[in-house]
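Below: the structure, in structure tokens.
The chains shown are only part of the set, and none of them has been moved.
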């Protein structure tokens, strides 16, 4: 039996693999920061054995509240992922028990989204008559900050920005973008057609490709949490934010959506902008319209559960959607999808999944159109 | 050069084929009735020639208003269809001018939907864990009246009926059903999931397979316009309505949708039930909610254009959606999609199309869910 993790977003520390019934693991930290939570590894040679995998340092994870109710995802072919029912959090340890049916099996915190798939997505979009891909600058490690622009910038078309995966371990965010783009570039869909006529969309499918490749949960290659860098991004340490923010200044922003995953809450929800200084009644009304349209489009979205007011304290304006709300006075929202499941519509087999995230991205277009067609 | 039409829904009369620049054609009547409008044929051996095809009896068509603004559809591979720009209605004749790029080319009134594809659709649905296919009885010529049931009939689940293609030449109606079913049987889509929990859907993808195969516009094999048979269907002459109506009596009906195409109006619209005797304020409110939800889901739908009041006169209660509204007191609507295009969102290349009809069917689920979640 072997465990390997030298692949895209692979991350685990193996303490002991002697006994399949007591495999001792540790969550690995981000490459340059002390956040632990993401894992992704492959077990070889375990077909038919009953594995018991213990993540010893689960209690030291960035979000220990992420473990109760959580179930590990697994796949044999890297395409079809399922939840491992026997996942539990006990005495500060995450325990996953599984008897794989094949010799080669992958376990992960959530369905991965590789950099290769990212580049394929950008290449695919580039071939659409409705989109163009460009690069806004370099990441810390010299990767492109890919932007997909949908719709030509003609007078009267409003600039909409959608960014995803500032936190690289929140892969559902890029699955969401994939679903959004597939619909947005559909020649026949009337919602997509109308949006393309009324707006120019600037889409950054992956704000943090370095961190994603490293298998980081929250930070870029320099150890920065990008979603705390918006007030004063550093060209060296947080170039991903620096360049995107600069591009936003050039285009202006009429609507901003920042796509995330939340480790703890088993719901899809927005973190809204009421607490942002200068938030007006007019923006509040626009925000409400956007939220209502999204609720109408997707029953997986809800507004009862979410973050408590004051959660971000002093850091408020360092967050992307809050900074944008403040700077541009526009509707600006953070979408959170669960790592666990939507407790209102649970799926025993898959939990929250790549496909459900894609459906969410497609449904978001209805809300974007409602926004554009509002006053 | 040859013209053939001995295939599924093939229909044309060839008067003269001597001169490619002056091909004389006649619209063929339904097999047992005097409606003319549908055509579907294949031209062989015309690559690179400039064809001028004249449909001499276009003025005698069932809907002469269907010709102004109409453009013929064409395809080389029967998969990808496009509009022929040089289509015009002049002096009571429909004239189509086209220089095909390949030797084998198909022309049709609208993108065909074959009986083989219909049976494949039913077979595909049958394999879904969410659906079951059965047959409600025989058509005049001994074909099955296929019904797809989605969702198990447990107490509290409301019966929803969706039927299509009473008028067999309105193929967009079955493309609509295909789009609706693909979404409805999606394991991940939250709208579909919630509908499956709250309703039992009875879907008849093709009310008139005999007429469809014959290439009829409006009637079944016995020459009956099925959408005038609902008050008193005849087991011999209109068994398609007879059996479906009987099945509806058995299940009850909480929502009814009858999917059609309209030859003349370049819009997607509902024919609603206000004129039905006994139409209540409560049903009116429910109908309004349904209509509003559909408008929110699909910009291709609109409510400004549609039929004039009184259009159906004495026949009112012989129409499916009117009879159902009267009998069951539920929201009951006829959806009309254009043969031409949606003039509010025209598509120069494809006009109204199979794919746009499918998107419409998918969007309808949002309205169905709004209906089910209403009081």
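In this document, chain identifiers A and B correspond to the written order of the chains, with residue numbering beginning at 1 in each.
Rule of thumb we're sticking to: contacts are C-beta pairs under 8 Å (C-beta built on N, C-alpha and C of every residue); 3 or more make two chains touch, one makes a residue touch a chain.
Quick caveat: nothing in here was measured; it's all calculated off a predicted structure.
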| item | value |
| --- | --- |
| Total identical subunits in the assembly as filed, 2 in place | 4 |
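Here is the rule we use: only the chains that are shown with their structure count from here on.
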| item | value |
| --- | --- |
| Computed distance of Cα centres, chain B from chain A, in Å | 41 |
| In the complex with chain A, residue positions of chain B that touch it | 186-191, 193-194, 293, 296-300, 345, 350, 353, 355-356, 358-359, 363, 366, 369-370 |
